[in-house]
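A single protein chain has been omitted from the complex, and every remaining protein chain is retained in its original position.
Our next item is chain A:
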Amino acid sequence: MKKRQACVIATAVLAALFIAVQPVNSLASGISIFVNNELIGEAGQINGELYIPAKQLADRLEANMRLSADKKALYIERSENKNTTAQVISKVSPSVVGIIGNVKPGSSSWEDGSGDGMAFGTGVIFKSNGYIITNAHVVQDMENIIVVLSNGKAYQARLKALDDRTDLAVIKIDKGALTPAVLGDVSDIQVGEEVIAIGTPLSLSLRNSATKGIISGLNRSIQSDYKFIQSDAAINGGNSGGPIVNMQGKVIGINSVKYTGIGVEGLTFSIPVDTVKYAIDHFMKYGEIRRPYLGVLFMEGIAARYGLPSMEGLTVTEVEKGSPAEKSGLMADDIILSIDGEDITAIVDFNEKMKSYLPGSTCVFKISRDDVQSEIKVTFGDEKAGAK
């Protein structure tokens, strides 16, 4: 809190300041300047008046410095990039929707005993004509899917595409001129960065609830096919499918309660935005995720299984007859070290790497067979045409 106050004061002072830039040479005053206790430089002194180096100050405050065209004025402006939490929420909220519907009779969620036969979750509008991304587990056993927008209006939705393995699905409402969320980039995600989760926890009456936290870790794999972002923004049942956004209001992930166990606190897992973009791209192009098919079973090293740093590679335990793996010469007991130059140490690495290929793509596997390393070219098949 203190830090924020200091910052606000500094900004206020700056806004009022008009710092003339004069040729000031060797006017060292010996006075150090601290902003929030951090040394940024030394003040100059002319005729008893103190002068502050504008550039350092602006940088420290993450502000933009602009000299007017006639070079008679210097403007220091705080970047609009860093929004307040309230600004972020109001910016993103119109793109976040509540999803409610009935649990299909006979489905596993139904048999779990959901009592009144209803289920709900959250979704994110990603196209202005009503395309919404959410978790697969939110909608897969749902019928009568209804989407409630942030303005309280509700629309009937239909399921367009669903993928269990990424736990992502697309639903569609027939409503135009919506505000799509801005999807961020993996490079926008950094450990320690503040994030906000928006969703429909526990009840639809809590629609568009927001919670705040920080990114606790990246590239987490928790018994899942793909990697996750870990944060401590509190989420609950119903938050599933909702966005986790950074302070620029960009979606950096989709929350999934599916992977949060009972008794686990302060651990929120979100599907990272690159996986979300990958799924959206495939869903919109093919109506499903088209995965390359190899036809092998792997075993990862014990280190990888316990999440220890590992350079062991993936051991092939079984090669299916007639599979692309067999055709390219992969054999049981081969150790896959890298694919197209990227190290592979765990099954989740393999799955992540597979996102960049389609059925029919080719790539180069670096393998170790009887301690001799070699490279083989692999042409992937189609997972659907394969045995599974």
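Criterion: a contact is a pair of C-beta atoms (placed from the backbone, for glycine too) under 8 Å apart; a residue touches a chain by one contact, two chains touch by 3 or more; residues count from 1.
Convention: contacts and distances are computed from a predicted model.
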Which choice in "Septum site-determining protein MinD", "Thiamine biosynthesis protein ThiS", "Copper amine oxidase-like protein" or "Chromate transporter" gives the name that UniProt lists for the one chain left out?
"Copper amine oxidase-like protein"
Who touches the missing chain here, A:30, A:48, A:152 or A:341?
A:152
Which one touches the absent chain: A:173, A:336 or A:354?
A:173
Full-complex contact with the absent chain, from A:73, A:118, A:302 or A:364
A:118
What chain A residues would touch the chain not displayed?
100-102, 104-111, 115-118, 128-130, 141, 144, 146, 148, 151-156, 160, 172-178, 203-205, 207, 387-388
